[in-house]
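One protein chain omitted, others in place.
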Amino acid sequence: MSRELLLSHLIGRQVRDADGRKIGRIEELLARIELHEHGNDYVVVEFHVGAYGLMEALTGGVFAQKLVQRMGSVVGYRRFRIPWEWMDLSDPLHPRLNHTRVELETRAES
Amino acid sequence: MKKWLEIALGIVTGIGGFLEVGSIATSAQAGSEFRYQLVWALALGVISLAFLMEMTGRLAAVSKRTYVDLLREHFGMRFFLVALIAVFVVSLMVLMAEIGGVGTALQMATGIAFAWWAVPVAVLGWMVLWRGTFGIVEQGTATLGLLAVSFAVGAVKAHPDWGALGRAFIPSRPTENPARYWYLAVSILGASISPYLYLFYSAGAVEDGWTQDYLGVNRITSGLGNLFGGTLALAVIVTAALVFAPAHIQIERFEQLGSLFVSPLGRAGFWLFVATLCITCFGATLEIALSIAYLIAQGFGWEWSENLRPARNSRFSTVYTVAILVAAIPAALGISALSLTNMSMVLSAASLPFTVIPLIALMNDGNVMGRHCNGWISNIALISISVLSIALFFVSLPLQITGGG
Partner (left out) sequence: MAALDGVQLVHDVQDACLCDRNGRRIGRVDALALTLTEGKPLRVSTILIGGAVRAERVGTWMVRLRGAIAAMLHHDRDFGVSRVPFSAVRVIGGTIELDVDGATLPSSRLERWLGDHIIGHIPGSQGENK
């Protein structure tokens, strides 16, 4: 069964890991073309989750992303690129990873 | 050859287009009450405007998108709405003052009260926008506005103390009435750095199809055009300082300014002032009405261009039509151009942060500007102007209350 949700409902949502620990907020979705016999679609392949994604939720534009990324190392900001299959959106308002933060950090480092 | 013509036209537009009801009124009041003391505020305003216009012009030439377009896209709906409301309200008030300015000039020429002129002026302005192209709107009245060069002639003939004038470029504290002094300083800055000026300039660069080849033209026209234009506003300060200040004349009505250039230029001075006020305010009326339409159309992604027939972009043409007709109402009701001008110039200063600060992000974004991002000089200038705009935001309302008179 399929359902529709809006991008704006996902952006800024707090993401927790499998243990319920906070990871950050959804800042960006990366989509790529997927080819299939009936045509082609853009599908989301990655979720970009950052510690200060709240700013993105408040101002709602590209500027906030870039500012926080630039300030990055100074303010201890960290951004994770999470593959779609790691994200559980059965409750889209409360997205969860089906992996732990430790696994996420291990993946990010490798 | 074509580039030189573009540069010449751009400078003419800057000269003829700089003066309008705000810069004339604030400069005259500054000169009559504080002689040369507020020259530094005008210089600061002119330099700030030159930098902002150069940047928004460069932004448009490189990205082929207007500043408003990029503002909406990069800062999202919520921020854009705040900026939209701030700029729209201020621009509409300035538009009201400009129509009042044209009406006042016609009253001075004919004796018929300015209130009767408000609607005919608005309708004439609308007809020019309806039928005219962007080139006609931008360059037509600005070329006629070269009449304002007579102000510079008048100021020189009034024999100013050049030494004292030169020293006045350095900021100084007021010798008396500080609230009024700083109020006029803020008003001059608001008149010089009106958001509609650089938003219109950015839209114009896209209307004219500017490319990266125009970066040099952009730098020269925004720099020299504003420098020469600012000199004409300086001429108003100087002449008011020499004609009104010694007689302790306080400017309470626009009509008093009719005698400003009579002393240095004779009876012709009166007619030159009236004609200049009429033409420059009319030109500003067209620019501001278009600027409001650009702001809304570009922000919401509607079809827009002054070069298209109105039915091809009906929402855009509806906006400037409604704006110019609504703006005629205060003058038609007899509200004085001077009161409208004084209030709108201070509000203009207060609205600056919403359109200045976002430029910091855009002008340093390699995806937008490519290899034409701001250098260190432009960034220092932009950050300084941003700090100034924040200061103006906080002091404008208190000063309007304490020094507005």
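A and B label the chains in the order they appear, each numbered from 1.
Here is the rule we go by: a residue touches a chain if its C-beta (ideal position, glycine included) is under 8 Å from a C-beta of that chain, and two chains touch if they have at least 3 such contacts.
Everything numeric here is computed off the predicted structure, so don't read it as measured data.
The chain not shown here makes contact, within the complete complex, with A, B.
Summary of contacts with the chain left out: across B:35, B:58 or B:72, the touching residue is B:72. Seen from subunit A, the chain kept out of the figure touches residues 1-8, 10-11, 27-34, 39-46, 56, 60-62, 65, 84-85, 89-90, 92. Although one chain is not drawn, its touching partners on subunit B can still be listed: residues 63-65, 69, 72-73, 76-78, 81, 130-133, 300-304, 306-315, 317-318.
To be clear about the criterion, only the chains that are shown with their structure count from here on.
Distance between chain centres (mean CA atoms), subunit A to subunit B: 45 Å.
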